[in-house]
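Worksheet: the structure to be examined is printed underneath.
Only a single protein chain was left out; the remaining protein chains are all shown in position.
Now for chain A:
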Amino acid sequence: MITFSSFPAPSNDNYRSSVTYPTGLDKDEEFDFDLDNDDFTSSGRKLTCPGEALTSSQAFMRGHGTYVDNEEVIASVAGIVERVNKLISVRAIRTRYNPEVGDLIVGRITEVQPRRWKVDANSRQDAVLMLSSVNLPGGVQRRKLESDELQMRTFFEEGDLLVAEVQAFFADGAMSLHTRSLKYGKLRNGQLVTVPPALIRRLKSHFLALPCGVDLILGLNGYIWVSKHVKESEQEGEEGFDAEAVYSNRNDDIDDATRSAVSRVSNIIRMLAAHFVPLTDTILLNAYEWAVDQDGSIRDLLQEDAGEALVAAISAQL
């Protein structure tokens, strides 16, 4: 029923006896910023350590994630170096979600305000979903009425999960969302898994359907919705835009096999995220096939050795 274990020991315990820091970096080790080479990214992306000297501050300007000390631009976070002309910045690996226009996100309503909802999207600020940027019952072209403002909670209420797209930014950097597509809207029939946003790659489509009867929505903000598969033909259609179905809170009947598939996929995602494997459709498919082949219980997937075996199997296939 319950097992206790110890906290993982720090991997390097030598600091007790002796501390050795590298004394001064070689010039070769410094980042080589070649101004003629526009394709900076392909010249080998490298992770920075906090405190690592990147380049001279006389030739370059410091951006986010860096500071200047002793005429050198120094990384203040662990991340990936990015350069725009003379501006050097480091994008941290572990960070909140940085929204960009057009991103697909999964969010949770935190507040209902006049003519807008506040949405938690794992970003620095809550996102805003305006009443004017959702599809309302009765057709896409319908005007917003005062009665709609009065019954906003019948569309989304606090705690509801939704999938949306980033539409624009406000002056303070908060993002504005829209759900004006039939693919977007309220989520049901499944469960949410959270991973670090850096692990979600930009894909052609963020709506995945696994052959085990599970649909996935990979929100770029690190929220992943794992749910029962809905057939194309049964999706809420344009013609009879059915408000009942789109804003319904009720789950369909889900059989036990689908439920366990949802749990298994969720555990695979958690395990991959724990090993910091970026998630794409092929990786998830391979991982699911591997997990089914192993024939273990769903819970076993969260064990450490199973996770390592999973990650080893996945990286062998890549």
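Annotations
Note that in this section a residue touches a chain if its C-beta (ideal position, glycine included) is under 8 Å from a C-beta of that chain, and two chains touch if they have at least 3 such contacts; residues count from 1.
Rule of thumb we're sticking to: contacts and distances are computed from a predicted model.
One chain of the complex is hidden; its UniProt record names it "Ribosomal RNA-processing protein 42", one of "Ubiquitin-conjugating enzyme E2 G2", "Putative transmembrane protein", "Ribosomal RNA-processing protein 42" or "Protein YIPF3".
Within the full complex, the residue among A:S89, A:N122, A:N135 or A:N267 touching the omitted chain is A:N267. Contact between chain A and the unshown chain involves residues 1-7, 16-17, 108-110, 120, 158-161, 186-192, 249-251, 254, 256, 259-260, 263-264, 266-267, 270, 273-276, 297-299, 301-304, 307.
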